[in-house]
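A single protein chain has been removed from this complex, and every other one stays in its place.
Right, subunit A next:
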């Protein structure tokens, strides 16, 4: 058993080049389906949903979904793209949340957008410190050492009263959200704020993973020694991955605290939260931007759906204890099933589905109208 490092090749996102192949084959210049899809999604999310959505939809589903998706995106940079496993994501969320709380409390003259950036930077700095072991450790040894971050950070926020403004219960209420004089403390306002932050960060991450740096990270993941041999600055790349990932997870923590819960407490950022974020990345698909969103959607919606289902099927027998246990069981089974049946996650599943539909459509088109394939609705 020599070759047990975790940085083995991760199945790349099956999307790849063939996603745009149909367009290229026709030789016409038109926006790729991905760009169209993303544009459509953004239009619906920004324009349509705030008009038609209910308060429940925003408060219980969409806002936590956005925060968790962002955290998943952050972890995906570290684990999916750079191949370094972390079990301490919740700690960096906590750092971001507490940093933003203290900044808005102690430096009220700073605009909130600056608070967020600074909170992200603080999380990045903490991430850098806890990323230092990655210079010497690999695989499981590194994964276990990130648990040090998890437990240490949670302990600090529990013990040092200054961080929670000496609140006796340790739970603090964050000030209402407002950006540039615009109050955003309603359900829709907080949702739109979260959506804007997530959109901007996702755009930046998309550019990053497509850049030479992103490819260098993938090389580091696929074979660290080989990456070193071809002259990549492996140590600097690892620290960069830790810093960027922690920055994003820290910002996700700000969203979690300010847009979703409106309170901060250390217990909300425990090991279970870290695992939850890891599950999002695994279920959604490693090294895939969509994966974080798909995974987060599943993780947020599935407990609610299960609760509804249990209530309908079992009625009174289905109390909160049973619900919690069956959620644990189903979540565990879901993870196992995904790992066995589709290790590349929901993202790859979606791709396969898409290709099948597109294939059917092409076949149908060529049968119905043999000469033109251009009226396909892609």
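We take it that a residue touches a chain if its C-beta (ideal position, glycine included) is under 8 Å from a C-beta of that chain, and two chains touch if they have at least 3 such contacts; residues count from 1.
Heads up, the rule we're going with is that contacts and distances are computed from a predicted model.
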item: Options "Hydroxyneurosporene synthase family protein", "Iron complex transport system ATP-binding protein", "Branched-chain amino acid ABC transporter permease" or "Tryptophan 7-halogenase": UniProt name of the undisplayed chain; value: "Branched-chain amino acid ABC transporter permease"
item: Candidates A:206, A:275 or A:354 - the one touching the absent chain; value: A:275
item: Touching the absent chain when the full complex is considered, from A:37, A:50 or A:139; value: A:139
item: Hidden-chain contact residue, picked from the options A:44, A:203 or A:226; value: A:226
item: Subunit A residues touching the omitted chain (full complex); value: 1-6, 8-10, 85, 133, 136-141, 143-145, 147-148, 151-152, 154-155, 158-159, 223-226, 229, 271, 275, 278, 282, 321-322, 325-329, 331-336, 339-340, 343
